[in-house]
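Each remark here refers to the structure printed beneath this line.
Note that one protein chain is taken out, while the other chains of the complex remain in position.
Showing subunit A:
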């Protein structure tokens, strides 16, 4: 056992403070310490993306980050993206377009998609597939996930275009 470290995080807008061993991975902090069980443990080997959360504006596989690394960071999980009474357009669209079957990958999928749409509010199908490449789904074959993200983007852009132009549009061509 190594010395415990004092850690402060802001998770979904709420400040959290605790003592933890440095080897505690962020996914365990979220799920077991803070009872935030939206992010899932899938492969636990940095591949599947079920544990994806946003850490200071980056999509991160929380099985591959120690909680101490995130000291002082702002973290958003699926719980911070929408509520049952007020779903995020992505959640609404995944429901509407069958973007999930078993639902295991969905929290990570939507958390990543939210970040993708922030960076690129009107992605092409290719850009969606490339931007979602770190999230694996074993049920849907991805078709409906792509459709859901496209539908959410259209919805978000139409409700926004009346007020202001989307800013910070950034496109990344698919290299693969």
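By our rule, a residue touches a chain if its C-beta (ideal position, glycine included) is under 8 Å from a C-beta of that chain, and two chains touch if they have at least 3 such contacts; residues count from 1.
We take it that contacts and distances are computed from a predicted model.
J.: Which of "Xanthine dehydrogenase family protein subunit M", "ABC transporter permease", "Sarcosine oxidase subunit gamma family protein" or "Rieske (2Fe-2S) protein" is the UniProt protein name of the chain not shown?
T.: "Xanthine dehydrogenase family protein subunit M"
J.: Could you please point out the subunit A residues that touch the chain left off the display?
T.: 1-3, 5, 21-23, 25, 28, 44-47, 49, 52, 58-61, 64-66, 68-69, 71, 112, 116, 131-134, 170, 172-173, 175-176
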